[in-house]
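The structure under discussion appears below in the form of structure tokens.
What you see is the complex with one protein chain gone and the rest in place.
Then we have subunit A:
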Amino acid sequence: MAAFHIALQEEMIPAALPRVSAGTGRGACRNLFGPIDHDELRSELKRQLKEIQASDCQRWNFDFESGTPLKGIFCWESVESKDVPTFYSQNRSSAANTTTPSRQQQPLLVSRQPEPREEAPLDTVRNVPNPPCAKENAEKTIKRCQGVKGPAKASAIPSTQHRKREITTPITDYFPKRKKILGAKPDATKGAHLLCPLEQTPRKKIR
């Protein structure tokens, strides 16, 4: 049994290495408390999760897994999302889109996606400028703004381009790739020089 644990432990080390290089921030993992039976742990966690889910299910008499109401003290009903505040509906802005089509004209897509957090260290990621795109962005905006006093009614960018951006940027931004940018340009963190824990808005990737 002990031999098995040691083997498992050794197996863990090379597995951890690529994670470190990928920059997930996990760093070195030392085995301080002896070997772990990962399978046992996993099944134990699964069992606990099941328990939690069962109690959630019971407390609200609602099956969250399948999304169906059960019998109990809560009298569930399904209502049209237009009959409840937009906040509750799953797709946050879908209702707003139908009522105010003007908002769709030039949407700021997924702008919250790469948006900053309260956690200061993460903010450095966002300070990484994207010079060519940023420049292009500025030029476009200047063009749109100069001489045009009123709203630039016709969108300068076709909506398909927006759609592309919305699908591609968030995912690459959110998961490991963003961290890679941090690793590649560590000097770019100097932008965070302000006194209070300020946040940094994202640089636009494409425009």
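Please note the rule applied: contacts are C-beta pairs under 8 Å (C-beta built on N, C-alpha and C of every residue); 3 or more make two chains touch, one makes a residue touch a chain; residues count from 1.
One rule holds for everything that comes next: contacts and distances are computed from a predicted model.
In the listed set "5-cytosine rRNA methyltransferase NSUN4", "Bifunctional monothiol glutaredoxin-S16, chloroplastic", "Cyclin-dependent kinase 4" or "Exosome complex component RRP46", the entry agreeing with the UniProt name of the missing subunit chain is "Cyclin-dependent kinase 4". As for the chain not pictured, it touches subunit A at residues 49, 52-53, 56, 59-60, 62, 64-69, 71-82, 84-94, 96-97, 102-119, 134-135, 137-138, 141-142, 144-149, 151-153, 155-156, 163, 166-167, 170-171, 174-175, 191-192, 194, 196-204.
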